[in-house]
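Scroll down for the structure; my scribbles are underneath it.
Note that one protein chain of the assembly has been removed; the remaining protein chains are unaltered in position.
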């Protein structure tokens, strides 16, 4: 297999991505920050930081702490809010030759709906990622993501509000059986499933005997969670996504092309690179290159052929 | 505070442990293996590998694989079975001056009950740990641990079978709300709660495109999971254990005294050292020494005063 | 939009020297394209260094209070500022980092040795800026805040030779000052590095083991009280622990002096992606506070705009 023969492109919710690597929500700003460090146009896609109806300052500091092979964050959905996003960021984003997915969060279903409705009118946006799995805010966030009934309700309403934009539902890993919430989202019209978001976790400073983060708890991301995330992606693929024909956007701890390929074999059509970008700002681009090399070496002509290709 | 003034002893289900550090089930054999590497009598206690009614060969290999700051295991409850345990191991264990807790597993409730009944008659045994959270066996194991109704049922029956031996119920972290299963166990008579067991996870070998473990999935342990475990211990302490007056045996990724103290501050009365023992066979003893130094430095006269002492 | 010019650079270690107590000085060199990035570096800017590839010191060289944190496996880069930057040739820049060993990453710095390569992102953020019209600069350093101010002193010497410099360096004790101190300890000790940069140095130690006995901010206040320099001619540059910066900012405001403070935050990315490094600032349109990013908007802020943490 020659490198220029390898087809890295994948179909994701009806959109052709030139490769299956996107940068994860909350880890690549609104794209402009990252463009100093890499050619953003090389990415398969880009997912913005969560956008809420009103601007959010986010949580007090410390907002992060490092853990073994991971980190906790409790940013608290700090973001500039829908209007400023549209006014200030969208014009920049429009210049990019890369599909952009906007991650949406809120406290009430009506907030989500309002944001989705507004975004649905913007041509520059390829799709909406519904964040019902943020562990770091008091209202909304993860509470929508654990109850199948709630997942169904919010998915249905936001799907309607999103018009013809594909809707990706981002699930929380903190449930007894993720296939149940995945099924609820798919049943309610989700065009894709995104997993995993971070795991609720805590670090205690034993000197002061206080939680290290001002928010007490934070979400664990990074290589530490990778094997759990691979398992969950494979489970959702086998039990829900495959038969429903709904693609998975998989991630959690991806640092290298090998990691990304694990997720694809487990069942992800697209992979999201998060924490790794903090360490190597161009991690996603390096992963795309490594993925191509793997395909050449293993004689895989279309990366899409690897999706869910796990032998037992 | 002078070192010899620090009281490391804790009361755990009516038993006085000379310090709050025990070795976790499945990571210290049946005690005799470890005694070549440390003075086992220095431990607060010891928890055996899971014992089942009949011997179990366990899963085919590979049974483990390393991950970032962690490892997966799918040993499959390999053990010599109840009778051989009593005949071969108990005489050795009787020689130890350290409380021994026997971890019990099974496929049917009646198996658990039979093992507990038999163990209840053995004076050398200080208590029983009920493993309803093993992710690596087809029947039993984790399936008992995720459904509150099941947790209640099995706890009740095994509690009855255990006679006057205290019963520690080992919970799985893989549930939407661990306070619910914790409450179910406490309501059914658990004398203590043990958490966390490992997280179901998967590593894929991208060369062969097969799961790395013969069992496909395994349980993730080690420092990678520590911040999640600390959070869960704190949650169970606040929402269930504190008000019920039921102690927690906490663990997950403990390598150092600082890690152990985090768990104690989060709400654990006793901490379990697992994976760390594989790296430093005398890790638990080093942790006990470090804990004493912390108490001296921070002027803590009784380590029990630290339990749940998390400021907000 | 397409500009991938700020990739991680590979630096070569050319020296690493343990100083007293927990301090050490790492000298690294950038060549080629990377050197270009460091030609124009401003004091107060910083870099993100990857240290997870480096070795831990041998166990006997890890002090017992760091033994537990030495076990932590590190993932993220760590931010460091410079103590000195020398341009050998346009395509060869030497950077000195003064470090204090506090945890798993800084323990690993100690094992770097000549020839090792390390990955560095930067220079990042906004450094100190020297406003026109100022004639006197007060450099107020607390503990490990000294290195970037040392860099600033050299920079001002080279670029604003007419500006007069007064440096204040505070620490708990003589041992905690990250510099070699010479001369009479009790009165006016000399730190050759600062003096080398032509700076009059004032040392304050909490225990009086060198210089003024007390907080560096008390020393600063005393100096301001006695000073006859018109406040509008002075600019204060400060770096150190947040409570000290808060006091420096308060004093500066009280005396009507402009002040720049270099803030420290836990940073995951250092480049504006993660929002972890929020610094609360005045200046919302409706009088409310806003969070700025230490890594992108800072680390140097106007002393008046920061709402200091009380925790």
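Read from first to last, the chains carry the letters A, B and C; within each, the first residue is number 1.
Heads up, the rule we're going with is that a residue touches a chain if its C-beta (ideal position, glycine included) is under 8 Å from a C-beta of that chain, and two chains touch if they have at least 3 such contacts.
Keep in mind the model is a prediction, meaning the values are calculated, not measured.
Peer 1: Using the contact definition given at the top, list the shown chains touched by the missing chain.
Peer 2: The omitted chain makes contact with A, B, C across the full complex.
Peer 1: Would you indicate which residue among B:17, B:53 or B:69 is in contact with the undisplayed chain?
Peer 2: B:69
Peer 1: From the list C:16, C:29 or C:73, pick the residue that touches the absent chain.
Peer 2: In the full complex, the listed residue that touches the missing chain is C:73.
Peer 1: Using the document's definition of touch, tell me which of A:127, A:166, A:223 or A:274 contacts the absent chain.
Peer 2: Hidden-chain contact among the options goes to A:223.
Peer 1: State which residues belonging to chain C touch the missing partner chain.
Peer 2: 10, 52-56, 58-60, 73, 75, 111, 116-117, 119
Peer 1: For the chain that got dropped from the picture, name the residues of chain B it touches.
Peer 2: 26-29, 32-41, 49, 57-58, 60-71, 73, 75, 78, 92, 95-96, 214, 222-223, 275, 277-282
Peer 1: By the contact definition given up top, give the residues of chain A that touch the hidden chain.
Peer 2: 68-69, 223, 255-259, 290
By definition in this document, only the chains that are shown with their structure count from here on.
Peer 1: Would you mind telling me which chain pair, A-C or B-C, is linked by more contacting C-beta pairs?
Peer 2: Contact tally favours A-C.
Peer 1: I'd like the Å distance between the centres of chain B and chain C, where a centre is the mean of that chain's Cα atoms.
Peer 2: 46
Peer 1: Taking each residue of chain A in turn, which ones touch at least two of the other chains?
Peer 2: Chain A, residues with two or more chain partners: 67-70, 222-223.
Peer 1: Which positions in chain C touch two or more other chains at once?
Peer 2: 72-73
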